[in-house]
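The complex appears here without one of its protein chains, the remainder shown in place.
== chain A ==
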Amino acid sequence: MPIGTTDTPMPAAQAQRPPVTPLSRGRAVLASEWIKLRSLRSLWTTALAGFGFSVGLSFLVCSSFQSRWHTLGAQAQAHFHPIDISLGFLQITSLFFGALGALVVTTEYGTGEIRGTFVATPQRPLVLAAKALLLGLLGFGLALVTVSAAFLLGQSRLSGAVPHASLADPRAAGAVLGGALYLTLTALLGLFLGVLVRSTAIAISALFGVFTVLPVLVNNLPKGLVWRHTVPYLPSNLGFSLWHSHIEFLVRPMPAGSTLALYVIVTAGAGLALLRTRDG
């Protein structure tokens, strides 16, 4: 290491300091966050678990429909929808993606590493933006692979008299894309929730409550005025609208997608406000 001996050292690394432009600053933060993301083992194990669960469930559900098709009544057969059936795993897989998003930031709070992150980059909103961008891209990639693989494997089990779909069917492609979008938005929601609560356990419990427990409690209540203006807007039901064929009372895919995105943006805003004022 080059070393100066004067009172004001001018070490060699100083000469290579990058220019002060928003672009170079943003690129540096992205590079740093990407190194952390790809070396975060719990992220990859969660993604792998989510993949295994989705593919496995789709396989099991479709296989059982195939083998028991003749035992179903005529009405059940008429209502059978191969796309909806093979994508049912999404109701649980959203949890894996929510957890995956939360882990990106809660592991840093849990270990205290977040302080090192903010010492290196005092521009905290930039750190969160970089995390969100990378998680959005990576999450969408993982989600698309997971949902497509599960869909294809599920459909491959359906044959003969059992209706089946292929990705060439625009409705099937739309459902797979909608499902991947749902998982991506859930991951982002998990990230910003993680910023708010700073704890993996709390973030995952909250996701579990909102995405899994709450719908079970309220979805089948009498569909009065209050129900119709609240329950369809639960994140899990908005997600449902994104991949499932339309059912009465629920929101259409386009408004469902934008409302879910709005939730993500509001949570991001709250996280950002806290991040700027909170002591690290």
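Criterion: contacts are C-beta pairs under 8 Å (C-beta built on N, C-alpha and C of every residue); 3 or more make two chains touch, one makes a residue touch a chain; residues count from 1.
Rule of thumb we're sticking to: contacts and distances are computed from a predicted model.
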{"item": "Chain excluded from display, named as in UniProt, from \"ATP-binding cassette domain-containing protein\", \"Glutamyl-tRNA(Gln) amidotransferase subunit A\", \"ABC transporter\" or \"Pyridine nucleotide-disulfide oxidoreductase\"", "value": "\"ATP-binding cassette domain-containing protein\""}
{"item": "Of A:R115, A:R228 or A:H246, the residue in touch with the unshown chain", "value": "A:R115"}
{"item": "Footprint left on chain A by the chain that the document does not show", "value": "1-9, 11-14, 16-18, 20, 24-25, 28-29, 31-33, 35-36, 39-42, 107-108, 111-113, 115-123, 277, 279-280"}
